[in-house]
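Below you'll find the structure I mean.
Note that this complex is displayed minus one protein chain, with the remaining chains in position.
Per-chain numbering from 1; labels A, B and C assigned in written order.
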Amino acid sequence: MIQEIMRETLENARPAVAQGEVASYIPELKKADKNQLGLSIFTMEGERYSVGDTKVRFSIQSISKVISLAVALELCGFETVFDQVGMEPSGDAFNSLVKLEISDSHPSNPMINSGAIAVSGYIEPKIPFDQMLTFTRRLCMDPGIGLDSRVYESEMSHISRNRAIAYLLENKGVLRNDVERTLDFYVKMCSLSVTAESLAGLGLLLANGGVSPETGVRLLKKKTVKVVKTIMLTCGMYDGSGEFAIRVGIPSKSGVGGGILAVADKKMGIGIFGPSLDEKGNSIAGERMLQYLSEKLKLHMFEA
Amino acid sequence: MIQEIMRETLENARPAVAQGEVASYIPELKKADKNQLGLSIFTMEGERYSVGDTKVRFSIQSISKVISLAVALELCGFETVFDQVGMEPSGDAFNSLVKLEISDSHPSNPMINSGAIAVSGYIEPKIPFDQMLTFTRRLCMDPGIGLDSRVYESEMSHISRNRAIAYLLENKGVLRNDVERTLDFYVKMCSLSVTAESLAGLGLLLANGGVSPETGVRLLKKKTVKVVKTIMLTCGMYDGSGEFAIRVGIPSKSGVGGGILAVADKKMGIGIFGPSLDEKGNSIAGERMLQYLSEKLKLHMFEA
Amino acid sequence: MIQEIMRETLENARPAVAQGEVASYIPELKKADKNQLGLSIFTMEGERYSVGDTKVRFSIQSISKVISLAVALELCGFETVFDQVGMEPSGDAFNSLVKLEISDSHPSNPMINSGAIAVSGYIEPKIPFDQMLTFTRRLCMDPGIGLDSRVYESEMSHISRNRAIAYLLENKGVLRNDVERTLDFYVKMCSLSVTAESLAGLGLLLANGGVSPETGVRLLKKKTVKVVKTIMLTCGMYDGSGEFAIRVGIPSKSGVGGGILAVADKKMGIGIFGPSLDEKGNSIAGERMLQYLSEKLKLHMFEA
Partner (left out) sequence: MIQEIMRETLENARPAVAQGEVASYIPELKKADKNQLGLSIFTMEGERYSVGDTKVRFSIQSISKVISLAVALELCGFETVFDQVGMEPSGDAFNSLVKLEISDSHPSNPMINSGAIAVSGYIEPKIPFDQMLTFTRRLCMDPGIGLDSRVYESEMSHISRNRAIAYLLENKGVLRNDVERTLDFYVKMCSLSVTAESLAGLGLLLANGGVSPETGVRLLKKKTVKVVKTIMLTCGMYDGSGEFAIRVGIPSKSGVGGGILAVADKKMGIGIFGPSLDEKGNSIAGERMLQYLSEKLKLHMFEA
């Protein structure tokens, strides 16, 4: 039955694809096939459902911010991470420098570029990228995750804005790690290639409070997972996060590669792939699928 | 036992009182006794617990924004309300005009002054203030709620900033109702006098999805309550909402009168009174009490 | 010969008329005939030249800010006027509230609405409007100047934005005079009806350091005139003032009624009428005429 609802969800959302566009800020992302669409659900009961293009590899992009934040919380602790990075939605676009410049000496939150670059600065000296990759594979229950070197190179050759952000962070004393090493690490994390299924795997782990439901092994601390889910809820869908929390009510994080990681707490992990984006940078069909699923399966956190 | 935890909670938070200040922007609020502190919990099981100054009347202030939003959703519907008012945290102070001016033609959300004034403009022509008062008494299960005319008059004689906001809203076509009538309605709603118990009553109704647990009568639609709780979570604690969601994880709304309305979903309503405020305008001991309770009673929405 | 250059100037600028639009923010201004164009020059030698529609009455609008500033300097003195109003170009649009809100407690300068409203607040209690009118007639050597009551009423019924600004100024302690009386005074000054010749008259007075060249009577103090000309230069052409200073180099003040007052220091007063405006609110043909004249007659302040 859930498979059927998922198929329904997919078909209901498909027309939205035409209204969006694939990401164009780097050439490599422009190559995505706008019409691909995939939806995976991994439940606490151990069931795995997939419809559509759920095995297609795509660029994780901003969804990696969730992983980096989780790892930073594990390695450095809550107080250290949030000493230089805020916890508030910025109300601005994800790559804005304005808030950073005007009022605060630190990034608004770890889900926008400036915050994620600061977070990368915390962990880069503590954990080599290879180890991050290995850990990401475990978190996502997907040994196939790798670095997409073409995306990585494409990103690195269009890095001006993020480089500007990073040097501004250095100037403000937020980023104390080497700027270029930090950027390299940040871009590598954005260039991981995942599938809708990888995201469902990660979502399930978070839904289960940090314990792998397959192995029973705890991969992340309870508190880490609580913090991460809350920030996904308040800041995960760029400057559309507030509306998404109302309409959908599921902690989610999107990336401009077309992925959405969603966590129906204590129920299921949801992974989505749909590279056609709305003007805020969220998968347009993905958002529609999540709203549909939220209503059908009563997944809104404040469902009565 | 819960009574004991509540007493503990209160005593744990009491030292924070000294670090805050009572609201000073209108003379009438300055008269509050900084040391008062009250905590009420009304549970889904029908129990009512109170410790401290829970029968002291104080000014509801911004907590009335929750009631006005709920009534607007009931009277005008979701689409109308959010046609001219956004759903995003603003990232700015509650009474800022900047966001309103720079990027958007409408207020960021209904929990900041500009949004609440717009909401008042929707309902003022539809429901007389007397009826709002009667309905508020029912929502809070407190027939003692009334208009504090000294607060009302004090507010009205210090209304310049809100008047500026209202005329800017008129200029932008957001406020189409008469400006002065709208302001009068808005200020009257802010001048209602409640107790910590009134807020616990309202909180319980919201925790129960809009149905009065006492009478079994539905006072608010399911969807209204879902929307209201989500907005309280993302926008309810001024520009500290994001941090509060992480640390406490309970949909809450504070007012500069020192009140906090908190909704532990499907569990209990919590009402707080503590007029000593932090620099963001939230009851300083109130926040501490909620964080303590959240940990002790495991009330965080993403508690594992 | 100068008459010939003026005719040339007018014809050279005429094609620009088609690229602009008459002001539309109040209905009364929309009625202006976009094709009208007039240019008057009054020289220190006592010559008066006029070509085109120089006797057509139109609304002075923002050019009245120059007169109000001059009168405020005379009545209250330099230090008082600039205690609550700045001297810096704002870099923003003339009716913006952003700067006022973000960084400063006071308006950037007296040539933007917020600054001129503050200035009106200084003088309204000191000089009745009738007396302002009489003095304006003397400054402009034009006894025909009067209040256009249709413009005045049209303005008053579209006053929301200026009212918002005025109440924000009250809130910030900048405006201490009665808000509604101040606004009324401000709007009346904007609703005076002048001609290109009136503006040339005022320009000549300023070019001559405040002494009427006809009667030899000093109407404004030397220092007042020096201050006024400098502010016209740095802030007179809305957010195009910097470019205008470079390209034209003549202290000027424009109004959305289509007028421009220009002061070729120690040489001549120039009055322009051309109600077709560019997107910054400056007479589009007027600017072109001034640039042409500046080159032909070598009027740039830093002409080598």
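One rule holds for everything that comes next: a residue touches a chain if its C-beta (ideal position, glycine included) is under 8 Å from a C-beta of that chain, and two chains touch if they have at least 3 such contacts.
Because the structure is a prediction, the values reported are computed rather than measured.
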Completion exercise
Neighbours of the unshown chain, displayed set only, are A, C
Completion exercise
The one residue from C:D33, C:E180, C:E243 or C:E279 touching the chain left out of view is C:E243
Fill in the blank from the handout: Of C:I165, C:V227, C:I272 or C:M289, the residue touching the omitted chain is C:V227
Exercise for the section: With the full complex in mind, choose from C:C235, C:I260 or C:L297 the residue touching the hidden chain. Expected result: C:C235
Problem - Residue, one of C:G20, C:G38, C:G52 or C:G86, that touches the chain absent here - result: C:G86
Problem - Hidden partner interface residues of chain A, rising order - result: 96-98, 101-102, 160-161, 163-168, 170-171, 179
Completion exercise
Per the touch rule stated above, chain C touches the missing chain via residues 86-92, 99, 108-109, 208-210, 222, 225-227, 229-231, 233-235, 239-243, 245-246, 249, 251, 265, 300-304
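Operating definition for what follows: only the chains that are shown with their structure count from here on.
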Exercise for the section: Quick one: label the inter-chain contact graph as line, ring, star, complete or other. Expected result: line
Completion exercise
Greatest centre-to-centre gap (Cα means) from chain C is with chain A
Completion exercise
Per-chain C-alpha mean nearest global C-alpha mean belongs to chain B
Exercise for the section: Could you grab the centroid distance between chain A and chain B? Build each centroid from C-alpha atoms only and quote it in angstrom. Expected result: 32
Problem - Touching two or more other chains - residue numbers and ranges from chain A - result: none
